[in-house]
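Structure below; questions to follow.
Note that this complex is displayed minus one protein chain, with the remaining chains in position.
This part shows chain A:
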C-alpha cells in the first residue's frame, strides 16, 4: 500500500470502476443486468414491504459477491457510502413529536411536548431504511458488474441519440486524464508549499482549477486532431462489444424476476387478506 502525506485521492482509480472490470458477471449482456436491476428497483419502490426489501437486498448482495465474485469488504464499503444519508433521512421518520407521551416506547418530556419513538414510527423507520438500502443495492448491482463501456454499448443499442452516448464516452474516458492532471498539478504545488496556509491554499486551488480548464481545452483539441487523422468525420463509430450470457444466467435472471414478482404479490394479497406484514 502506498502512503501519502496528504489525504486527497490519487488520480486514475475509481473503486466502483475497478470492481466492475473485475466482476465475473462482466461478460453477461448488459441488457440482462439492466433488466434485473431496474425491475428489482421498480418492485422495491412499489411494494412498500420490508420483506420484499430484505429479499431484494439479499439477492443483490449475493449476486454481486457469490456470482459476480466481488469481495465482501468491497461491497460493504460501497454500501456504507449512502448509509450516512439514509440514516440521517430516516431519523426524521423515527422521531415523533406529540402532546401525548403514553404511546411512545422511549420519550423525552420537554414542556408540554414529547419527543420520542412510537411503535408505528419504529416500523416505518425500519421499512423506509430497508427500502432505501435495497434500492441502492439494485443500482450497485448494475454498476458493480457492468463497466461503463458496456453500458454505453447498451445505450447505443437502445437507440439513445448517438451524440449523447459519444459525449458520455468521451467524458468518461477523459475524467481519468483530467484526474491525473489535477493530481500532478496538486503534487507540484504541494512540493512548493502551495498549501501551507489558508491563503496560499485558496490561491493554489484557484490556479489548479484555471489550469485544468486550459489543459482540458487543449486536450480536446489534440484529441480531435488525432481522431480526425484516423478518419473521424461526424460520428464516433467503433465495433460493439460481444457478450457471453450463459443459459443458466438467463434462467437465473428469469427465475429471480418470477420469484420477486411472486413475493410482491404474496405480500400484497397477504397484507390485505390475512393481515400479514
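Basically, a contact is a pair of C-beta atoms (placed from the backbone, for glycine too) under 8 Å apart; a residue touches a chain by one contact, two chains touch by 3 or more; residues count from 1.
Following the convention adopted for this analysis, contacts and distances are computed from a predicted model.
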Margin query: I notice the complex is incomplete. Of the names "Ion-translocating oxidoreductase complex subunit C", "Multiple resistance and pH regulation protein F", "Cytochrome c oxidase subunit 1" or "ABC transporter ATP-binding protein", which is the UniProt protein name for the chain that's not shown?
Written below: "ABC transporter ATP-binding protein"
Item checked: Sole residue of A:35, A:176, A:243 or A:266 that reaches the chain not shown, by the stated touch rule -> A:176
Checklist line | Interface with the unshown chain - residue positions in chain A | finding: 12, 17-18, 21, 26, 147-149, 169-170, 172-173, 176-177, 219, 222-223, 225-233, 236-239, 241
